[in-house]
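Below is a structure I'd like to ask you about.
Just one protein chain is left out here, and the rest sit where they should.
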Amino acid sequence: MATMNMIQAINSAMDVMMTRDPDVLVFGEDVGYFGGVFRATEGLQKKHGLTRCFDAPIAEGGIVATAIGMGAYGLRPVIEIQFADYIYPAYDQIVSEAARLRYRSAADFTAPITLRTPYGGGIFGGQTHSQSPEALFTHVAGIKTVIPSNPYDAKGLLIAAIEDDDPVVIFEPKRLYNGPFDGWHEKPVEPWSKHADSDVPDGHYTVPLGKAKVVRPGSDVTVLSYGTMVHVALAAAAHAGVDAEVIDLRTLVPVDIETIVESVTKTGRCVIVHEATRTSGFGAELSAMVQEECFYHLEAPILRVTGWDTPYPHAFEWEYFPGPERVAKALKRVMEG
Amino acid sequence: MATMNMIQAINSAMDVMMTRDPDVLVFGEDVGYFGGVFRATEGLQKKHGLTRCFDAPIAEGGIVATAIGMGAYGLRPVIEIQFADYIYPAYDQIVSEAARLRYRSAADFTAPITLRTPYGGGIFGGQTHSQSPEALFTHVAGIKTVIPSNPYDAKGLLIAAIEDDDPVVIFEPKRLYNGPFDGWHEKPVEPWSKHADSDVPDGHYTVPLGKAKVVRPGSDVTVLSYGTMVHVALAAAAHAGVDAEVIDLRTLVPVDIETIVESVTKTGRCVIVHEATRTSGFGAELSAMVQEECFYHLEAPILRVTGWDTPYPHAFEWEYFPGPERVAKALKRVMEG
Amino acid sequence: MNAPIKNTVSLSLRIPEPKARPGDPIDFSGLNVPPAGSAPRPDTRANAFQVRDLAFTLIRVLDEAGKAVGPWDPKLSSALLKSGLRTMVITRAYDDRMYRMQRQGKTSFYMKCTGEEAVASAQALALEDDDMCFPTYRQQALLIARGYPLVDMMNQIYSNEKDPVKGRQLPVMYTSKKHGFFTISGNLGTQFSQAVGWAMASAYKGDSRIACAYIGEGSTAEGDFHSALTFASVYDAPVILNVVNNQWAISSFQGIAGGEESTFASRGIGYGIPALRVDGNDFLAVYAATKWASERARANLGPTLIEHFTYRAAPHSTSDEPSRYRPAEEAKGWPLGDPVERLKAHLIALGEWSEDDHKALEKEATEVVRAAGKESEAIGTLGQSRPSVKEMFEDVFKETPWHIRRQRQEMGY
Partner (left out) sequence: MNAPIKNTVSLSLRIPEPKARPGDPIDFSGLNVPPAGSAPRPDTRANAFQVRDLAFTLIRVLDEAGKAVGPWDPKLSSALLKSGLRTMVITRAYDDRMYRMQRQGKTSFYMKCTGEEAVASAQALALEDDDMCFPTYRQQALLIARGYPLVDMMNQIYSNEKDPVKGRQLPVMYTSKKHGFFTISGNLGTQFSQAVGWAMASAYKGDSRIACAYIGEGSTAEGDFHSALTFASVYDAPVILNVVNNQWAISSFQGIAGGEESTFASRGIGYGIPALRVDGNDFLAVYAATKWASERARANLGPTLIEHFTYRAAPHSTSDEPSRYRPAEEAKGWPLGDPVERLKAHLIALGEWSEDDHKALEKEATEVVRAAGKESEAIGTLGQSRPSVKEMFEDVFKETPWHIRRQRQEMGY
């Protein structure tokens, strides 16, 4: 056991897997000698060698394409897209190729690749270092979409992803790398070391894909969240004084429908929180599912608290970011419904 | 007035606009001399000249990028992506550039481009000639998404799109090009000439973006649909013997919320139909919006009838396609709710 | 040069146009065909800069008399030549039958490779059987040469019960890992950069297998082409990057992909990738160039780009009608001839073959294809027989998650 922040946990997951399995290799822009712009791959090249952790050309499409080819050969590449905002040049390779290789070849060829990418706002990154494009992947059959919210999960989910035989996209909330962040941005930043989920085993373990976690049991209302928003939801519940049951989805596809239904059936109310643009965000799918499954238990409309339908604007970071005030307001409103 | 099928109506829209406005030009793969694989641009090069309707390299990203550059110059390019399934190489240019040019430059530069692309299934096109990726665009702030269901609308919406100062993506249901199709695939194909909406003015007119149309008034249940599914919904209502109010959304973003709310408030029931993959499809957004706006009027869960969460498989065309049987079943179920 | 003089000539936009459209006489006057044997054959250790002229000429071995001449003559045994001829003839017979079957409504779609058979047929022989090919839809000859059963190919085309890809793919989108044939994508170009990744993996593992990638000249405009060349260059990947320049991309001539401004082979120069431009209808030239490239790759000398200059004699696909955009007789006038005829003439010139032998081969090919056709059609053509609908929901993921399982149940499976 060690105390790790999220970057260290992610680094450790790759290190553990590179040590166990010679077919695991890591590449991406600036990930080699330098160790990545967020330092997630620091030391891996030095420890495992030049061909096992190396820099890639600035060509996200090429990075994913070569990873697919390696996967088809039999390797398990772990690739980094430097920011989720830069994943679009690789979109065709992910959607048309990685996602469909198994299906179209009847499992003759597969793409057991793991794509890690920092995502989300809260760091004054402006419109091209803040995006949350997860819904653009949850719509695509054949991709698993994973979003951790703490060091323990980050390592366990990443190892599970690397061992998974299907392509997995992991969005890492970059605002959480160095400490939990609940959206009270004027408060001093707390390090992970003060948080229980920074207790991370040194070696191999997994957090299963497809399993959500109830991070705060409650009886008034179910809050569905993931990534940074888990911490915001907890802060909002405290702020609103509402006994919310906060669920950290961890995996968006396949989503843990049982945990969701069980909770909403109990609480009869549901608030969904994500940072992404509202229209057609993953919150829409969650809302649709919840009302399909729990219609007769719902006592108020399901509410969504999300980023606005605009790009992420540099100067309005905290107005865009769905912080605890906005979430608390929704919690109160849903309790009145 | 003339009788036009959908291809002719689309062709006429471009012809009208090229005649009126020298800044309108058309390009894309095989659209020039040949007139496009679906013949939508037939005759335009001959009539308007080589530089106004021409072939492009097989580089969807380059097509959109050059169109953006032209738009920034002051032209109004109308581009064709040969199949919606091949739009992904252009995804970055659409999402990161066309959609954000106005915003990021505070309207110093804009991209008044129109992107047309045939989409949807029902033609045994297999997984790469059948996709319905509209939700991947509705999630992106700054893009208008339009889907016509008949010749009259196709022409009017396309002209409105070309005249619009924002980027517009028009998905043309290719299964409708030559005749309405209600999903009863064993019935003989009916030509557009037998359908009222094939009466199309020869000249200029518009169908406004953002306005839905109630194609069948009804009192039992609201059906939200667009493209091919409008015809399927009508057939399903007849088949189920349900007095459905069938709404053709025509524009997905910005969606006509008033028409939707008015209808669901009246009927108290709602079924959403689309061909795209279910998870995170546009149906999820519609469902979320309807329950947010009409929660206290809903008498049954909102149901979605959609394509499955798999690629579109060649041999199982009619099992994948959400045909009238499946929609009718949902109509009946929602009436029991 | 000092005073900024604003040029008053107004600019104009150039749209490239082919020499001849329907109704025009065919015109190959601009074509520069160097004589067979004229291109030098550098050592495989030469670098890209040294061999750059080979990107602008045409490597040709078979002369007008059917003789093999010059330094690129691979000096093949007649057994090997006959084996190559057989692959080409069977491929052609196969294409003819399947095209007809589509016309008869027995499947939804088909694509021929007529006129381009030499490329895949010669390469299949020049490569090792376990080298991994990343083909487009016009390299069916690879499968045929490597002994993949014709009947399985047909089952794929018919999406019938025995379809190896379980009814999920458009016809002609074969796959066979066992035969070193990567699953064909409907999305153009994507396989080109994937092949480089496969080659990198092979190098990473200290394997000796190489990758062999294909792309049409039209599709070289896609970003994946650039990714492939960049990654192959940077990591010195053991891969052969083939551009099959059949001069047409559906209705667009090669000028729309930039083919009038430079050769496709010359694209390699800027990446430091040795590039060869080859007469794609010359079986011997394709074989020799491929050997050169594969020797380089296997000796850890990295990638080679090969442009195969050929002509798409058939329609693009069964959905196409070329006489709408090019003179109907253009294919017949193609100055570099037909690859089958040229190899046949060579074997005859060698005294190893006769018109009768050829007729017998054609007959045999038709028979082999017919027999396979009957077998496959007995299983069923499109719509008559198919895999279980359950297959629609399988293989999206390795294990089917709850939401897809539920959807399958909703369908009653």
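Note that the chains are named A, B and C in the order they appear, and that numbering of residues resets to 1 at the start of each chain.
Convention: a residue touches a chain if its C-beta (ideal position, glycine included) is under 8 Å from a C-beta of that chain, and two chains touch if they have at least 3 such contacts.
Just so it is clear, the structure is predicted and the values come from calculations on it, not from any experiment.
Within the complete assembly, C:Arg298 is the residue of C:Lys19, C:Lys177, C:Arg298 or C:Lys390 that touches the hidden chain. Listed residues C:Ser233, C:Thr310 or C:Thr366: the one in touch with the omitted chain is C:Ser233. Screening B:His48, B:His129, B:Lys144 or B:Arg278 against the full complex identifies B:Lys144 as the residue touching the chain left out. Chain C residues in contact with the hidden partner, per the touch definition given at the top, are 1-2, 4, 6-16, 48-49, 55-56, 74-77, 80, 128, 200, 202-204, 206-208, 210, 221-227, 230, 233-236, 238, 255-258, 260-264, 266-273, 288, 291, 295, 298-300, 302. Within chain B, the residues in touch with the undisplayed chain are 25, 51, 56-57, 59, 61-62, 65-75, 77, 89, 92-93, 96-97, 101-110, 141-142, 144, 164-166, 210, 253-255, 257. Residues touching the missing chain, restricted to chain A, are 29-30, 32-34, 37, 50-51, 54-62, 85-86, 88-89, 124-129, 278-279, 308-311, 313-316, 319-320 (touch as defined at the top).
Please note the rule applied: only the chains that are shown with their structure count from here on.
Among the remaining chains, C is positioned farthest from chain A, on the basis of C-alpha centroids.
With centres computed from Cα atoms alone, the innermost chain of the structure is B. Distance between chain A and chain C, defined via averaged C-alpha coordinates, is recorded as 41 Å.
The set of chain C residues touching two or more other chains comprises 166, 168-169, 173, 185-187, 223-224, 396, 403-404. Shown for chain B are the residues that touch two or more other chains, namely 61, 85, 88-89, 127-128, 279, 308-311.
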